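In this view, the complex is presented without one of its protein chains, the others remaining in place.
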Amino acid sequence: MATMVDSSAPVTTPAGTGPPRWTRRRREALAGYAFVLPDLLGLLVFVGLPMVLAIGVSLFSVDGFGGYTFVGLDNFAQMAGDTQLWQSVRVTLTYMVTFVPIGFVVSLGLALLVRDHFPGVGLVRTMFFLPHVISLVVVGVVWQFLLTDKQGAVPALLRPFGLGDVSFLGNPALALGSLVVISIWFLMGYQMLILLGGLKDIPKEYEEAARVDGATAWQRFRYVIWPLLRPTSFFVLVNSTVGAVTGLQAFDLVYVLTKGGPAGSTSSVVFYIYQQAFTFNNYGYAAALTTAVVAFLVVATGVMFGATKGGRFDVG
Amino acid sequence: MSVRLRALAGYVLAAVTVAPLVWLLVVVLKPANELFDVALPSRLTLDNLLYVLTEVPIGRYMLNSAIVSVAVTVIALVLHSMAAYALARLRFPGRQVIFSMIVSTLLVSLPVILVPLFLVARQLGLLDTYAGLILPAIFHAFGIFLLRQYYLTIPRELEEAADLDGCGYFRRWWQVVVPLSRPVLASLSVLFFLANWNAFLWPLTATRDPELRMVQVGIATLQGQYGSAWNYVLAATLIAAVPTLIAFVLGQRRLVEAIKTSGLK
Partner (left out) sequence: MSAFERVTRRSLLRGGAVMLGSAMATPLLSACGGGGAGGNAKELTFWNFYGPNPQADAQSKWFTDLVAAWNAGNEVKVKLHYLPVSEYLAGTALQTAFSAGEGPDIFLLSPGDFLRYHNGGVLTDLTPHLKPDQIADFADGVLDTRKVGEKVYGLPMEREPLAVYYSLDAFEQAKLSEGDIPKTWDQLLDVAAKLTTKDRFGMLFETIPGYYQNFTWYPFMWMAGGSAVPDNGGPGFNAPGVHGALKLWQDAITSKVAPRKPQGDGAGNAPANLGSGYVAMQQSGIWSVSELAQQKKDFKYGVFPLPVPDGGTYTTDIGGWAFVANAKGANPEAAAKFIAWALGATDAEGVERGRQWNTVVKTNLPARKSVEAAATSAGAFDTPALKVFLERVVPGGRAEPRYTPEVYKAVSDAIQATQLGGVDPAQAAAEAASKIDTFLKGYKGAAML
């Protein structure tokens, strides 16, 4: 292989440039491009292109039989008066402001609980993580069964407390809350592991020193652990916020458990886009909504990068 | 908190966490008429599992999922490892820009770009093909990012030794870098396999041919088809979860390591 490179070198070297060092650098650069190219191209076609295409299609009205009509910015204008869209924005925001903080507190609590050794701690950690191994579809089906009105295991267990007739997935006031709880159940073990990784990096001596100084458990957490855990916490929070907005967990659960109902109470923005495209064949409108969400994410990320001085949480 | 109190809290909470999954296992082994009784089965039966294995094409679904998951995992590991090596080690103009571009795609998830991705796949003739299930699932920045972080920690000297032997970049990568990154590749392979086995949204969107149905979509449709028979639906979900549990048990240590480190800077 080396000889091959050598024989072709004269051809690729423009006249008048220095010999070996230049060639070597060029060789390295070419190898670099070649190595990156397949992934880059794939990302371009399957991530970048869709984002660009969304903008293009958003300018058309699509009739569901493959016919496109140019409508300019009509699809965007339509958003303002689309009450269901705003309802879905509310759903997404409600999901986000409940799921992210509660999920974080629960995960952190679990991480602190299983940080130090006790008999069987490994098994306990595994058990907390177990729901995350199962697919969201299976999770959805299992909870659908457990929450069956009147007959399911959860209503049966709650009946002695007078809650046997509560419809967890059928009541608009409760359905989204149920989804948040199930999402947390699914994700908490995963977040716990990341936080555990962060906790392990905090030197024991710091905490010991605080203990010697007479700090209470809460004070040790507040003034020793919490500040040192901040980068990890930040990572977890950013991750779960992005997940909440883009429907990473919620989409599959909504699809299996509620299909956006009852009365639109669990229809998140991404689910609404899905319905617009695949149930109502409004590809143009769906593309416009996609564009809006992507634009929102880009702006939000920009703000976040600014606020965190270049997103130190992310790039090493 | 004393160790005993912590241990007790840990046991109780862990038991509550896995209770729904344990209940799934119990219910599947119950006779059909006792499904909703919150009690242990009067007798254990394999009827539900056997029915699903014989009457529902779940084998076909699982085969499709296996083909796609394995293909995605293998191809993704190769491509990501190459790209990550270049981004970590090779100097070329635009490297930083390319890396930033790749990382920035982490913000965009499948549900968000689903509609235009579907249109792209349609235009490329990928709908209702294995390629259509596999290709879009390969390209994800997470693996590239994680591998690059790992490669930054590999001592340069090891590579340079290979360089002295006259190896080209391809052989350096293949003979030095890949063997050195076996642990992280193993972690990622568990992660990728699980993610693809559990994938629902893209397989749902990209296929309508029952012959290409992957297992999660299969289960979601069973829910409608066997609506009156929870025992069969639940048995199918249990069967579908078995490979993920096996992968988890086999790769648990690696998986945990990968997740823990993903939070580090």
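Per-chain residue numbering starts at 1, and chain names A and B are given in the order in which the chains are listed.
Here is the rule we use: a residue touches a chain if its C-beta (ideal position, glycine included) is under 8 Å from a C-beta of that chain, and two chains touch if they have at least 3 such contacts.
Keep in mind the model is a prediction, meaning the values are calculated, not measured.
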{"item": "Contact partner of the left-out chain, one of B:Ala9, B:Met101, B:Leu127 or B:Leu180", "value": "B:Leu127"}
{"item": "Candidate in contact with the missing chain, chosen from A:Ala31, A:Met127 or A:Val256", "value": "A:Ala31"}
{"item": "Where the missing chain touches subunit A, by residue", "value": "1, 4-5, 8-9, 11-12, 26-27, 30-31, 33-34, 37, 41, 44-45, 49, 52-53, 56-57, 60, 62-69, 84, 148-151, 159, 164-165, 167, 169-172, 259, 261-265, 278-281, 283"}
{"item": "Those residues of subunit B which, in the complete complex, touch the missing chain", "value": "36, 55-57, 119-120, 122-123, 127, 168-170, 208, 210, 221, 223-228"}
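Assume only the chains that are shown with their structure count from here on.
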{"item": "Subunit A and subunit B: spacing of chain centres that average the CA atoms, whole Å", "value": "15"}
{"item": "Subunit B-touching residues of subunit A, taken from the complex the two chains share", "value": "1-2, 5, 25, 27-33, 35-36, 38-40, 42-43, 45-51, 53-54, 57, 110, 113-114, 116-121, 123-124, 126-131, 133-138, 141-146, 148, 151-153, 156-157, 185, 189-190, 193-198, 200-201, 217, 231-232, 235-236, 242-243, 246-248, 251-252, 255-256, 270, 273-274, 277-278, 283, 286-287, 290, 293-294, 297-298, 301, 312-316"}
{"item": "In the complex with subunit A, residue positions of subunit B that touch it", "value": "1, 3-4, 6-7, 9-11, 13-15, 17-18, 20-21, 23-24, 27, 36, 38, 79-80, 82-83, 85-87, 90-93, 95, 98-109, 111-120, 124, 135-136, 138-139, 141, 144, 149, 152, 166-171, 173, 194, 197-198, 200-201, 204-205, 216, 219-220, 223, 230, 233-234, 237, 240-241, 244-245, 248, 252, 256, 259-265"}
